[in-house]
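Every protein chain of the complex appears in place save one, which is left out.
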Amino acid sequence: MIELGRYSLIAALFLCGYGILAAFWGGYRKHLPLVRSSENATIATLGLCLVSSCCLWGLIFQNQFQVRYVALVSSINQPAIYKFTSLWGSQSGSLLFWTLILAAFSAIFVFQNRTRNRALVPYANGILLASCFFFLLLLNFVAPPFALHSPVPPDGAGLNPLLQNPYMIIHPPSLYLGLICLNVPFAIALGALFSGDLRTTWVTATRKWGVVAWCFLTFGITLGGMWAYEELGWGGYWAWDPVENASFMPWLIATAFLHSIMITEKKEMLKAWNFILIILAFELTMFGTFLTRSGVIESVHSFALSNIGPFFVGFMVITSLMGLYLLTYRSTQLQRKGEMQSFLSREFTFLLNNWLFVSICFAVFWGTIFPVLSEWVTGEKITVGPPFFNQVTAPLWLALLILTGVCPLIAWRKATFKNFKRNFIFPIIGGLGAASICLILGVRELLPLMLLSSAGFVALTIFFEFYKGAQARQAIRPSAFVPAVIDLATMNKRRYGGFAVHVGVVLVFVGITVSSFFGVDRFFTVQDNESFSLGPYSMVYRGLSERRDPEKDVVGAPLEISRNGEIIGTLLPEKHVHHTAQDQPQSEVAIRSTLQDDLYIVLSTWTEGSATFHVYLRPLVMLIWIGVAIMVLGGLFVLVPDQKKARAPLRSLKKEEDAKA
Amino acid sequence: MVRPKFLVAGGFILGSLVFLMYNGINDSMVRYHEVPEVLAQPTGFTEARIRLTGQVKPGTVHLYKRQSKVDFEVYDQASGLSLPVTYEGDIPDTFQERAEVVIEGRYHEDDEQFRATILLAKCPSKYEKIDDEPEAVIASSTTLNE
Partner (left out) sequence: MQRPKHIFLLLLVCSVGFLPAGSTVEWEDVLNVTENIVCTCGCPTTLVSACSCHRAEEMNREVEAMLTKGSTNQEIYDHYVAQFGLEVLAAPRVEGFNIVGWFLPFLVLLLGGCGVIVGYRYLKGDDDAQIVTPTTSPINEKYHSEIQREIADLDT
């Protein structure tokens, strides 16, 4: 199996190399058999990557510790599910996993476009194959997953017990799916530039893939936040960590891209800008994975900790140069066809949207690399942490939130000021109403006040969009309100799916604002049977409970919880000490989550007869997760294809058009 | 048919790719080795300087703060083997038990130790965070020779 795995990777490398040449030459010479051959190469590459991955999985499950990677990430007694996830547990395996997903997306792209977009497909395929080629180079020469070592250890090191939790199963894959998926719109964009076919067909193709990538990314990033919240025990979900930022930056640019692509689709403007955005999104993906793998942020010098760093830098430089070069080469064909009428237009709000997202992305990027830069310049080590990121980006987030509400109220092209005012009346009242409620409830700080009022404003604009639309629908075809809304949304999935996403966004903003500004936390040191309270909750400490698992010692501190005097249950914060990691006690946080608030308790230290707890009370945390779920569902709704019946005449037209191309 | 602009750009791109790959491979492939390799054939690593990666083995750290010296064992997770290392120089803040380190140096036959001239340490990932302070952790296993 080791040889099979290894040779599959070598074969895949050669096949990719061939595929790149066939794709570009076939596309250039419009030689269909060659192009088809390159597409087959893509599918074959997927097959080979799958074979290789299955070999590695097989070796892991068979405890073949003569393979160095298996000995690193697995052990005999490791639960089966974590043996499965250990494929992506460390460097070479995760690279193989990445390549597998990349090949899969490439094959899907090729299959999906076997009869359309024929002008750009050869080049796009070539780009995807080039990406696969890069990773296969790494897999074959720099970080081979099937490398052997001797002497063969009797048991493997195994996955760090702190990583053995359900999040390890879903967070990395979903994040990878999102990041890798961005490869495809990038390839399509470059394919369009290569082929010179710059009609709007490439726009539609990139948009759909972009939405898929965005949904996966949103989901993956949020899972990371939930993991941090539940497992790391510091009461928060986002630390502005370099690794977190690494996946957040592509998300910001992808969101900007999805918005600005709408202008290009409707008005044929900003084409060059869209290209820049998608190239930037892709490069940030590569940069993100480079950041995470090379450890360059921890220290200027730890760049050397992995030999993989220089390769990634090289790949990023080459792909960016290629993209920029193509852009200038085709610049004359990217001239705008549409024009912007007025700054009081939806197009302009989209421009502002892009401006804000890109600025936030730069702030995050800058804050992430600044410690390294500063150390290089001044020699002093500094920390750029949450205070920097929160203070610098807060006004931008606020502006973005307000813009979310303003945008749907302004028409395309040009809105008259009179109608602008008319549309704004109710939402502004809504915003002021939200502000008053906040003031009544005791909110005095400016930032949360503004954020929450804006949230109210946006919520009302979205509500009115649905309401007016449903009313108009009911006028044509009488029905109850809810069916009218469903009908309305199904008739225009992109518009109302987008609004649904914005609803999710509002919930997330409210959840983050309230849980951050109105959360409280305290340390409590208590004796046996002593009670303590935070907010409406009181807790009684009843002494320690200890038990010994086969893999770990567990110390628990059961607490009886009451809320407003009524007993509601027991929470059990614990500390786990794994036998294989004796000096790394792991906190098992006890959380009681309701829609209203989260009671979050960490067992800090304990002695004979007393214990210290760190208790957090965070309101509306659930709203964040619910908001994200709505965002992702809204995104997926946008992707649902329309009824085939209504599209028949248009589709046959498209087929003709594509056949000519 | 093929514009000269294309050729120049293409040549430049290919050239940089080759250069970077050569540099990267040169730097890493030739010099990076594994702990088991050194243990299997220590005499083969006394001449040229090599790089090793591994973890700082808990319970093996002897820190001599005043002399800027530290002795420890570098532990290779995959094979379970460890190699004694001695290092003189600036000790990075991130150096602690279980930290991933990169050491560069040579094997010395006379004292059967790997003598490192470069020591770089990386934090364990956020998800593998050590709960207690490193000073306490190292103190429990070191002899502080002032």
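The letters A and B name the chains in turn, as written, and every chain counts its residues from 1.
Basically, contacts are C-beta pairs under 8 Å (C-beta built on N, C-alpha and C of every residue); 3 or more make two chains touch, one makes a residue touch a chain.
Predicted model only: the values in this text are computed from it and were never measured.
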Omitted-chain contact residue, chosen from A:137, A:352, A:403 or A:447: A:352
Selected residue (touches chain absent from view) among A:423, A:453 or A:515: A:423
Which residue of A:151, A:385 or A:609 touches the chain not shown here: A:385
Residue among A:199, A:522 or A:579 touching the omitted chain: A:522
Contact with the hidden chain (one of A:234, A:325 or A:637): A:234
Positions on subunit A contacted by the hidden chain, ascending: 233-236, 239, 241, 265-266, 269-270, 298, 336, 339-343, 348, 351-352, 355, 358-359, 362-363, 366-367, 370, 374, 377-378, 380-388, 391-392, 396, 409, 411-416, 419, 422-423, 468-469, 471-473, 475-476, 491-495, 520-523, 587, 602, 604-605, 612, 614, 642, 646
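Quick note on the criterion: only the chains that are shown with their structure count from here on.
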Centre-of-Cα separation between subunit B and subunit A, whole angstrom: 32
Residues of subunit B defined as touching subunit A within the complex: 5, 9, 12-13, 16-17, 20-21, 23-25, 27-29, 32, 34, 36, 40, 51, 53, 58, 77-81, 92-94, 97-98, 100, 102, 120-123, 125-132, 137
Touching residues on subunit A, where the partner in the complex is subunit B: 68-69, 71-72, 137, 141-142, 149-151, 153-157, 160, 162-163, 227-228, 231-232, 239, 241, 243, 295, 298-299, 301-302, 304-305, 307, 309-311, 313-314, 317-318, 321-322, 325, 329, 381, 575, 581-587
